[in-house]
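A selection of the complex's chains, in situ.
Chain IDs A and B follow the sequence of writing; residue 1 opens each chain.
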Amino acid sequence: MAPSPENTAPSPENTAPSPENTPDDDREDATGFRVSLGVFDGPFDLLLNLLGTHELDITEVSLSKVTGEFIAYLRELQAGDDLEEASEFLVVAATLLDMKVAGLLPQGEFVDAESVALLQARDLLFARLLQYRAFKEVSAWFARCLVREDRRHSRAVRLDEKYRSAAPELVWTLSADDFAAMALLAFAPKEIPTVGLDHLHAPLVSIREQAAVVVTLLRAAGSLTFRELVSGVAQRGVVVARFLSVLELYRHAAISFEQIEPLGDLTLTWTAERWSEENLAALGADYDR
Amino acid sequence: MTDEPPMSVARKLEAILLIVDEPQSLVALATAVGEPVPAVRQAVEGLVADYDGLTGGPRRGFELREVGGGWRLYVREDYDDLVGEFVNTQAPSRLSQAALETLAVIAYKQPVSRGQVAAVRAVNVDSVVRTLLARGLVTEVGSDPETGAILYGTTDALLVNLGINSLDELPAISPLLDDVDAVGGDGLDERGVR
């Protein structure tokens, strides 16, 4: 899977991990390395592996060798068409490249803001790598425990009929329509697939999910003020999403609204004559990322 | 008794009896522990006496009983009231939101496996399904021919609670369901959840 240390590539310049670049290469890892493309679950994974291959300490500054291989790997990865995955590798590659460039420049002449920033970027990369390595190592413990417990059998049998009747009478308050609304909530798409930008801007309230709530509430009540629609909601994001979904529903002519005076209460009325849940599924598509 | 070999027939039977849901015939038990039926019969009789406190140990809170041609562990009858009270305090009289949503998913998608329900709700539903089973609102209706996963459906008790006569009277929400099937496909790893 991963190249073993003795198969270490001699120099970064000719170790692009594609065999066609090294036709006369007698190291069997040329193919081995290529086969392993894609098994790296992330840039840190690859970086750790490369560092391990070269037996470099991850606090070692001289990373130029690893940088070359990393970038060569990235070149291969682009064939995979997975933009998101590629961009994750790209961020780390850019940092590595920065560090390599900095290593080539004359040292210690200026301490300007730029080099300080670079230093911080490097430290951050190392720190993240260290952190990642710690979690990676401990994940082996998780795997061991999970496998061990997986084989164990605990007593978990059905409750005897005679004890079932001992349970208190069920209090049931839902009508068939309430129940359908419940189903609607349960089936409403929970997660819109997102590009992993969460670490930049923390997410995410689903407009579609909130629209399902708005639709359910409005259809049940016929008419509500927006204030009522968001009563009890503590999260600003949810309020915003409900408002956006109101706008979207208005666009679909599913509701009408009325505001008697500026900044006064907004009264929403359900007006859709033929509302299909398909509308809901498509709602807010503009906001999908 | 303490001198017995570590993996005696009786001990192996104890292991099997601990996890079985249904009464097991002597033949089934013999197959399970890989011992001849007469030896199993003897060991079962030994265990009955053992749990009844006739072999020097205490009279256990459970007993080994033959019901409907099979053997199974039961709570000893003396403790029925205790257990009944425990079950009573454990079971809430109202269903939780999670239970209601799970019930709704089962109602609209039946027959459906726990794995499929979990995929729709994006949470593990094992304990909730157990609650619904215990409440008689859902029941096992078969198993998936390919995966062997148990499939669940709703019962007449749900219809009664909802005040409708048949599942056809459930309000339609079908357009969303098509979506769900698409999502359910990748929501989980292929094998689903046991």
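Quick note on the criterion: a residue touches a chain if its C-beta (ideal position, glycine included) is under 8 Å from a C-beta of that chain, and two chains touch if they have at least 3 such contacts.
Worth saying up front: this structure is predicted, and the values here are computed from it rather than measured.
> How many times does each labelled chain turn up in the complete complex?
Counting every chain copy in the structure file gives A x1, B x2.
To be clear about the criterion, only the chains that are shown with their structure count from here on.
> Measuring centre to centre with CA averages, how many angstrom lie between chain A and chain B?
36
> Enumerate the contact residues on chain B facing chain A in the complex.
Within the complex, chain B touches chain A at residues 15, 18-21, 74-75, 80, 83-85, 87-88, 90-95, 100-105, 107-108, 120-122, 133-136, 161-164, 169-177, 179-180, 183.
> Within their complex, state which residues of chain A touch chain B.
Checking each residue of chain A against chain B gives 153, 155-160, 162-164, 166-177, 179-180, 182-191, 276-278, 280-281.
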